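Attaching a single structure in structure tokens format; questions to follow.
For this view, one protein chain was removed and the others were kept in their places.
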Amino acid sequence: MADSAVTTRTGRTPAHPILEQDATSEWLGIEVVHTAPGEATIAMELRPEMLNGFGIAHGGMVFAFADTAFALACNPHDGPAMAEAPTVTVASGADINFLASAKAGDRLTAVARHRASAGRSGVYDIEITAGSGDGSGTVIAEVRGRSRTIPNPRLRR
Amino acid sequence: MADSAVTTRTGRTPAHPILEQDATSEWLGIEVVHTAPGEATIAMELRPEMLNGFGIAHGGMVFAFADTAFALACNPHDGPAMAEAPTVTVASGADINFLASAKAGDRLTAVARHRASAGRSGVYDIEITAGSGDGSGTVIAEVRGRSRTIPNPRLRR
Amino acid sequence: MADSAVTTRTGRTPAHPILEQDATSEWLGIEVVHTAPGEATIAMELRPEMLNGFGIAHGGMVFAFADTAFALACNPHDGPAMAEAPTVTVASGADINFLASAKAGDRLTAVARHRASAGRSGVYDIEITAGSGDGSGTVIAEVRGRSRTIPNPRLRR
Partner (left out) sequence: MADSAVTTRTGRTPAHPILEQDATSEWLGIEVVHTAPGEATIAMELRPEMLNGFGIAHGGMVFAFADTAFALACNPHDGPAMAEAPTVTVASGADINFLASAKAGDRLTAVARHRASAGRSGVYDIEITAGSGDGSGTVIAEVRGRSRTIPNPRLRR
């Protein structure tokens, strides 16, 4: 698959159509590291407001991060603006296994990849690692995502 | 099961030991509506910063909300402070089905209930509804949570 | 919900339209204990050929048993013969947690219940217990089933 140009959140245009006006991804501080058809790699820093009472990453924040990578991999990175896309692909469900913890300041990376499809349904793998950002890392969660391609809800209005 | 006193986030003491110093639940604006052994009901208002690019609840925020209800149901609401509990119960994994969308201003409610256990493993159901807060509501997601009881990581230090 | 008449596999007519010509359910020795809209209870005896190398129930046999209960709960027990039904509801996926083991001679019971729906998608719970058949039992597995209602594939021909 051809590699797209590396784009980060700091640019003026969103790095991927799915991130247009995505307030949650903005709050999380998502950086797009790489996108290609059926693939996406994103990164973010785990901030103190993303921790639970044990002082480690809240499972919900890890899932939200993975869910964003999933959405990027499901939809074309070089497609039309979301307002004009005839169809969009959304998560119909997902299963997450928590394998290790992460702490404030860790750089999280999520790699999402298409695995299989049938009709309008798809299956994706999303792996989340935590590290200090130098390339090494520990797998902290594995997500199996289920997608469904539907008519663009924005065009229903 | 005996009902606990209804407690909200606005009180000085946390409504449940699991919420002590839980920065994510604080950011989400979780209110504890009801707790009992193996059960928890929580609520929150869906704010604009919890939406995705389609203008509806980000799946990660719905999951994070459910995950908090799950944590409350897994751990005793009248137990010792988290710093003193010999064991804690954490999520080892979860499966979520997204059934409907929610919009800014919706009041979300999550009801978590223990279903079955074997040794240190447990299975919980968490149902999330969205409504205007008057009691009616639409089920927007169903979560099946997997728990594991482990030695308190705070006591390892 | 109104209770249907209790029917067993020993009768001449299948206890449920979904069991017509279902070779696997016949091989398993499924008995239909109870059906009602969105519900089904079935039973079977665990035979030696359903064990794995540890001498306990093969996880695949436990799943197959649960999957049959799921199919019965998804489709009307008093509906038309399968050859004539305009739509059928099938499993699009399922998640199983194995909680305890079962041994040859155990009577297994599966109780499937509808939990929630959205459009053509549904969510079901299936609980499997093992016992000596006197009513008591141990939960050996919990299944969360995902259903999809589709045009009857038999009518496509």
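Per-chain residue numbering starts at 1, and chain names A, B and C are given in the order in which the chains are listed.
Please note the rule applied: contacts are C-beta pairs under 8 Å (C-beta built on N, C-alpha and C of every residue); 3 or more make two chains touch, one makes a residue touch a chain.
This is a predicted model, so every value here is computed, not measured.
Among C:Thr35, C:Asn97 or C:Thr129, only C:Asn97 touches the chain left out of the display. Set against the missing chain, the residues C:Ala15, C:Met61 or C:Ile140 yield one that touches it, C:Met61. The chain not shown here touches chain A at positions 95, 97, 99-100, 115-118, 121, 123, 125, 127, 139, 142, 144, 146. Residues touching the missing chain, restricted to chain B, are 92-93, 95, 121, 146 (touch as defined at the top). Touching residues on chain C toward the chain that is not drawn are 17-27, 48-56, 58-61, 63-68, 71, 82, 88, 90-98, 101, 153-154.
Convention: only the chains that are shown with their structure count from here on.
Where the sister copies chain A and chain B meet, the same residue numbers recur on both sides for over half of the interface positions.
Mean C-alpha positions place chain A and chain C at a centre distance of 36 Å. As a whole-number value, the distance joining the C-alpha centres of chain A and chain B reads 23 Å. Shown for chain C are the residues in touch with two or more other chains, namely 95, 121, 146.
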